[in-house]
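Notes follow once the structure below has been shown.
Only one protein chain is missing; all other protein chains are in place.
Per-chain numbering from 1; labels A, B and C assigned in written order.
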Amino acid sequence: MRNVVVESAAAALAGLRDGHTVMVGGFGGAGMPRGIITAVAELGLRDLTLISNNAGASGDDLSLWFRQGMVRRIICSYPRSAKDFGAQYRAGTVELELVPQGTLVERIRAGGAGLGGFLSPVGVGTVFEQGKQKIAIGGRDYLLELPLRADFTFVKGKVADTLGNLTFNKAARNHCIVMTTAADTVVAEVDRIVEPGELDPESIVTPCIFVDRVFARSPA
Amino acid sequence: MRNVVVESAAAALAGLRDGHTVMVGGFGGAGMPRGIITAVAELGLRDLTLISNNAGASGDDLSLWFRQGMVRRIICSYPRSAKDFGAQYRAGTVELELVPQGTLVERIRAGGAGLGGFLSPVGVGTVFEQGKQKIAIGGRDYLLELPLRADFTFVKGKVADTLGNLTFNKAARNHCIVMTTAADTVVAEVDRIVEPGELDPESIVTPCIFVDRVFARSPA
Amino acid sequence: MSPLDRDALARLVASQLPHNAFVNLGIGAPTRIANFVPNEAGVILHSENGILNMGPAPAPGQEDWDLINAGKSPVTVAAGGAFFDSSLAFAMMRGGHIDVAVLGAFQVSSGGDIANWSTGRNDGEPPGIGGAIDLAVGAKTIWVMMDHVARDGSPRIVAECTLPLTAAGVVSRVFTGLAIIEVTPQGLEASALRDGASLEAVQAATGAPVRLAGQVATIMADGTLTGAH
Partner (left out) sequence: MSPLDRDALARLVASQLPHNAFVNLGIGAPTRIANFVPNEAGVILHSENGILNMGPAPAPGQEDWDLINAGKSPVTVAAGGAFFDSSLAFAMMRGGHIDVAVLGAFQVSSGGDIANWSTGRNDGEPPGIGGAIDLAVGAKTIWVMMDHVARDGSPRIVAECTLPLTAAGVVSRVFTGLAIIEVTPQGLEASALRDGASLEAVQAATGAPVRLAGQVATIMADGTLTGAH
């Protein structure tokens, strides 16, 4: 029977390498996979493209990656109040693609759902329309937004079963849910792992088809 | 405090009139709001545009609407095995827009999410590309699909609270979920109504912001 | 007469929210409005990180850092609350399901344009847009809550925004410490004035023509209104 549980951070990150595109879930600390973020930092990778809502706030989050110069490019909605990213940004050593948060989420969803893009009203008449095709539908202008995908996605769940089904705690769902659909390898850090059947089928938020590896930071 | 519970089918359907566009959830009998369908049939409306996955199979479903000639146009993925619709279709008294099921769902989602459309790979190279704009992204062709919205949506939930939060039973979620996002007035027929706080916030499938009226077919 | 303080302004906006409305309060000053919405108003707060029916801050020691608002402060969830992912949260916003969004702003134009994400100055910080732009485009009604003038005394309600726009033609009402300004197809109208403030005083602080609405209420120091509104 399918079993996606891995016992070590090294196993969770197998195959991750320089130049990869990586999605990291979380809004503030909610849904942020701190254990995996730390483990990735220890790999000392280079030239990552990072897709994330934020760019690190405290010292023990994505800041670790920027401090080491691991990220070449970030696609992000709100990278303010990010000391280490900010330093790299000012030094010109990291490239920023600023994307409105709802557009960011929807682009990731499109990537996961096999869509070639979507038409959004967000950004019309602003600097965010630069470089985008504008299409009028029913007399209203929309911007053509393109899908995003990644090599790896990292999210923080609450409970997983060994098949890879996930639940999340409260507002930790945020960007994690769409990100699990849009990467070649999806790793979930969770609090607890149970057997198939222990999770109510009605309460599963991310079905196991989207999850490749599950890692319990502190095995129960 | 917000309270969307209505006590009668008449109240649930207030404002529904000739010429309206109506979405009806359900896949087979799962998620199909039979009580509301019957109540609508009793109104004897005309010229409805119906958006639904199917077109009625047994006698006590959407067949009731076709038998009375209430529907002028249907947007649907699988209207086969639908005796009453079939008779109207052969007689040329109802217009059919046949849409692949995944495209149908996604067009409804786009309508509810404020998108102007999306690019789908589904239908390229088939009769389903007729009349649609074709756009190449990354060397692959996609069809531009447009959003769908309705005046009314009717779905079948399991439990509602008085605010309008909904749960569904098993595979009854199907098209109901996106349909609740894409109509001016959304009516949910449910088995049971509870007070706010009785539903686990993690288990609510359709948040109350999408639900305007809740109707218990057999009040508990 | 001095402009309202932040709490009084928050109380003023809170008093105007429609009963049972679904409301999103922007990051910063608008967040404070939540403290002044009476329970009986039935207002249901939406948070773009995936919460509906958000409650007040938890008691100290009761924080759950997976239950935070869009400003990343701990909150609670009220009875009948629900959690969902960001794609549904933004579908609610972009899709016109939020009744009222109250946003902060740097500038609002007489045509309802809003600039609230960039000061246009290089402050050494990377730019950030977040989710305010989705609200500005998608909520049914957009209100702005801000100081009437900038720190240097220059107007923030202007004929044309000079800062990078967030969205064009979306704001319908601006609440400031001096007045409530309605954005109408015929231009700006003051529907309420701070007690003791004249139209002339408001006009002097405003970068576009303002006239009085048919009925004009008075804003008291505590943020309550007297007279019609």
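Here is the rule we go by: contacts are C-beta pairs under 8 Å (C-beta built on N, C-alpha and C of every residue); 3 or more make two chains touch, one makes a residue touch a chain.
Everything numeric here is computed off the predicted structure, so don't read it as measured data.
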From the list B:Val6, B:Leu43, B:Leu96 or B:Val194, which touches the chain that is not on show?
B:Leu96
Just to verify: which one of B:Thr21, B:Ser63 or B:Ser120 makes contact with the chain not shown?
B:Ser120
Which residue among B:Gly28, B:Gly69 or B:Gly197 touches the omitted chain?
B:Gly28
Listed residues B:Met70, B:Leu148 or B:Ala172, member touching the removed chain:
B:Ala172
Need a quick check: the contact residues on subunit A for the chain that isn't drawn.
1-2, 109, 111-115, 161-163, 165, 181-182, 195-197, 199, 201-202, 204, 207-210
When the complex is taken as a whole, what residues of subunit B touch the one chain not shown?
27-31, 55, 57, 77-82, 85-86, 89-90, 96, 98-103, 105-106, 109, 120-128, 168-178, 205
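As a convention for this text, only the chains that are shown with their structure count from here on.
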Intercentroid distance (Cα basis), subunit C paired with subunit A, Å:
30
Subunit B to subunit C, mean C-alpha position gap in Å, rounds to 35
Subunit A residues touching 2+ other chains are 106, 120-121, 170
Return the residues of subunit C touching two or more other chains; collapse runs of consecutive numbers into ranges.
77, 83-84, 90, 93-94, 137-138
